[in-house]
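What follows is a single structure, written as structure tokens, with notes after it.
Just one protein chain is left out here, and the rest sit where they should.
Each chain carries a letter (A, B and C) given by its place in the written order, and its residues are counted from 1.
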Amino acid sequence: MEAPEPIMDVAHLGHVELLTPKPEASVRFFAEVMGMTISGRRGDSVFLRGWDDYERFSLQVTAAKTSGLGHAAFRTRSRQALDRRLAALRADGVEVTAQEDNMGHGTGWRFRDPDGHQVELYWDTEWYEAPAERRPALRNQAERYPARGVNVRRLDHYNCLGAELRGLRAFYERNLGLRCTERIEMDDGTEAGMWLTATNKSYDVAFAREASGVGGRLHHVTFALDSREAILQAADVFLDAGVAIENGPHKHAIQQTFFLYVYEPGGNRIELAHAGARLVLAPDWKTITWTQAERARGQAWGLQLTESFRTYATPPLPDGTR
Amino acid sequence: MEAPEPIMDVAHLGHVELLTPKPEASVRFFAEVMGMTISGRRGDSVFLRGWDDYERFSLQVTAAKTSGLGHAAFRTRSRQALDRRLAALRADGVEVTAQEDNMGHGTGWRFRDPDGHQVELYWDTEWYEAPAERRPALRNQAERYPARGVNVRRLDHYNCLGAELRGLRAFYERNLGLRCTERIEMDDGTEAGMWLTATNKSYDVAFAREASGVGGRLHHVTFALDSREAILQAADVFLDAGVAIENGPHKHAIQQTFFLYVYEPGGNRIELAHAGARLVLAPDWKTITWTQAERARGQAWGLQLTESFRTYATPPLPDGTR
Amino acid sequence: MEAPEPIMDVAHLGHVELLTPKPEASVRFFAEVMGMTISGRRGDSVFLRGWDDYERFSLQVTAAKTSGLGHAAFRTRSRQALDRRLAALRADGVEVTAQEDNMGHGTGWRFRDPDGHQVELYWDTEWYEAPAERRPALRNQAERYPARGVNVRRLDHYNCLGAELRGLRAFYERNLGLRCTERIEMDDGTEAGMWLTATNKSYDVAFAREASGVGGRLHHVTFALDSREAILQAADVFLDAGVAIENGPHKHAIQQTFFLYVYEPGGNRIELAHAGARLVLAPDWKTITWTQAERARGQAWGLQLTESFRTYATPPLPDGTR
Partner (left out) sequence: MEAPEPIMDVAHLGHVELLTPKPEASVRFFAEVMGMTISGRRGDSVFLRGWDDYERFSLQVTAAKTSGLGHAAFRTRSRQALDRRLAALRADGVEVTAQEDNMGHGTGWRFRDPDGHQVELYWDTEWYEAPAERRPALRNQAERYPARGVNVRRLDHYNCLGAELRGLRAFYERNLGLRCTERIEMDDGTEAGMWLTATNKSYDVAFAREASGVGGRLHHVTFALDSREAILQAADVFLDAGVAIENGPHKHAIQQTFFLYVYEPGGNRIELAHAGARLVLAPDWKTITWTQAERARGQAWGLQLTESFRTYATPPLPDGTR
């Protein structure tokens, strides 16, 4: 029997919304230290973008009582692809609601995954038009290179916690058509992590296992820099700016991403990453499964991640425990 | 009226076959200077691969009377996708022939594009299994990093000449579903260059205008290195190895690729390239059209390419003129 | 007979003074595009520094009717070393005058080399004390990394024209104790270029042959960046900022410096350079002499420098010819 065809309806991660109890400090961090451009403000939200993001924005920072993920939005490959995904979600018993009057894009169709994270699908979008002073010399680039702070290039992916990853993975596979490129399976058979891709990036969203009973939490949001050297330089910028570095720079064994983790002032973990020339080109990529023993060896070159990396997520747990 | 949906049937460029009148020297160049692995030999051909290519091979070097492109092969996204593309080609009046008994992959369906280049589509493939001494420490990598020569990571794209690019572009769009990300249009309305992509790479195949009346010629084949620093280092390796550098290292304005061009011993032009974190994520990317005046400005930082870059291709013209 | 001992009295190049007919634009270029810090203003001069320069300043920008080199200043290794160099100069018949009341350093002892360039020696200096907001996290660094523009690290060297290089070289060798690491000798026996070092840097000052009869002209002033990747990034910053790139990025065959040349608004040529881990450690380094034929081959990877590189210097010739 022939294998089913891959679903190619989700084109890419479009934007994430971060909640922050310190909105001014968070926005200042993303604009000044991360080198992102403020491209809109509405209500409690400020919208920002990296210089290579083609849409109006890729990051929405929203004032809130606590930190965490507001929502994450994927752009579909076409209007028809959007319709197919909405039909699939509804057939799967998922409640989908239309969010109108959005900054920078058309109707956003929102739903919650089984763990409670809010996800959005949309098709119509606004291409970013740089004002004269931010217009780049080369027309195949969305915006001038900022030459400020760490010079975020574009949104790369986000990483959430989930209580039950097997079911969550099946949810994203059948409803969004995402494919699992790598995963962690513990000795007891439970799944401890998974990395899902829409197309050629080796992942667009990832999940790690949630130890508490709380759902819908965020582990981190990741922005792409243009080289490993840029990430090393970013570490110095963070050091001088008083931004706490949690882990890295180092190389993940999983996905081989060169990484650096910090906290933005609102408490959300932010990753800067570079993947070199790595792409997942095989349409039938064989999922890599890492064992508990392999994970115990640490990252690619031996670094053991901090305890906080395994325990801290946003929003923090109500009782202060991790 | 709704726009038609993008065709996602071609997954990626799988391999290219280079013809060479100096097969031993060419193979030695790719193995020793380029740092590729020989993964097969059959008849007049030697098969090689970069350490991140997941298939058995990405380069076939074939002894021949002259240089040039033997064929270029694209892997489809599924067996059904392959069938759709073959049906489209036949409906378009293209003769397609089955090539059996191939090294490393199943039936190759071959045809000629309107300019005479031989193109192949295939689905079944053999995943590379590294022998023990070439097995990498990280299982999400096809092969150990060679630490030899310039350490080619993977095949990236190829670039051909074509007499009439508008028709050629339409051919690849309607039959293979490739999309044009950037192009050059001269003041007289003719098309002087085009870059076509299957998915997120900003291009998998490109064409420049052929000035002579000869069809089916190759401009260059490109391999990806892992950083711009690696390309600078490669230039030193070529210098010491006596490999003639034609152009670069420098940055193309078009596609912003960081490039380096050399000639392999058989006379074919080879490019090493790095794209940083650049991806074409927009499913409806708006083709960038460069004008004649913009092209006259040279490459991104001002370099004017050598005259040979505009005139030399393989095979060379029969009368020795360019 | 034993070879004479090397003279180690000059420690390093301390600063250069650039003349500019467009002082505001020049200062804005160095502060905003080059990412240097303004650390003083006096009279017609603005004083700037890179983040790793330990003294008050390394660049003095002075309003003038034309462009060119005001003076170049070397710091001696000790007060006694200064006295020895002044005695040597006077014994050589060179007129030395004391310049008092200097920004950032003690008495400057000025003289003209045989070609008319004004050179200064000094010992007492002011160590830069960063204001609170520019104080770095690591105390072994003079100033916070700017994360702005191209992030000049420190002054590296300067390059002048000279009518008669053999005599000029002997002048710097016997009076300042500089050593010639590399030179160009033409087929007719004349010297076309020379590179002189005080200590472990492969050069602190260089000279190329002046074709016109005018003396005292400047070819370029060079600032060090921290990696080759930083120089590639700088090229993009210049491109977006509308700063004309004259040559590079590329690698010089001579000294193997990775280079990028631009013009500052006042017309002076500015180089950004990175030397990797290259140092001249041998105290008896054997001068490398390049032939006319070797020079004709172009730079390390084959680039032919622009005609302007051989003809343009500051101030421009009075009659507008080059």
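Brief remarks follow.
Please note the rule applied: contacts are C-beta pairs under 8 Å (C-beta built on N, C-alpha and C of every residue); 3 or more make two chains touch, one makes a residue touch a chain.
Bear in mind that the values here come from a model prediction, so they are computed numbers and not experimental data.
Considering C:Arg228, C:His250 or C:Arg269, the position touching the chain not shown turns out to be C:Arg228 (whole complex).
In the complete assembly, the contact with the undisplayed chain comes from C:Ile254, out of C:Leu19, C:Val33, C:Leu168 or C:Ile254. From the options A:Trp109, A:Phe258, A:Trp290 or A:Tyr312, the residue with contact to the chain not on display is A:Phe258. When the missing chain is restored to the complex, the residue among C:Val33, C:Ala81, C:Cys160 or C:Leu260 that touches it is C:Ala81.
Across A:Ala63, A:Ala241 or A:Ala300, the single residue that touches the chain missing here is A:Ala300. Counting the whole complex, the residues of chain B in touch with the unshown chain are 35, 136-138, 144-145, 147-150, 227, 229-230, 233, 236-237, 239-240, 242. Seen across the whole complex, the unshown chain contacts chain C at 2-3, 5-6, 8, 11-12, 52, 54, 75-81, 127, 138-141, 153-154, 156, 182, 199-201, 224-229, 253-256, 274-279, 281-286, 288, 290, 294, 300. Hidden from this view is one chain, which touches chain A at 227-229, 232, 235-236, 238-239, 245-246, 248-251, 258, 300-303.
Heads up, the rule we're going with is that only the chains that are shown with their structure count from here on.
Centres computed as Cα averages put chain A at a distance of 31 Å from chain B. Across the assembly, chain A contributes residues 138, 227, 229 that each touch 2 or more other chains.
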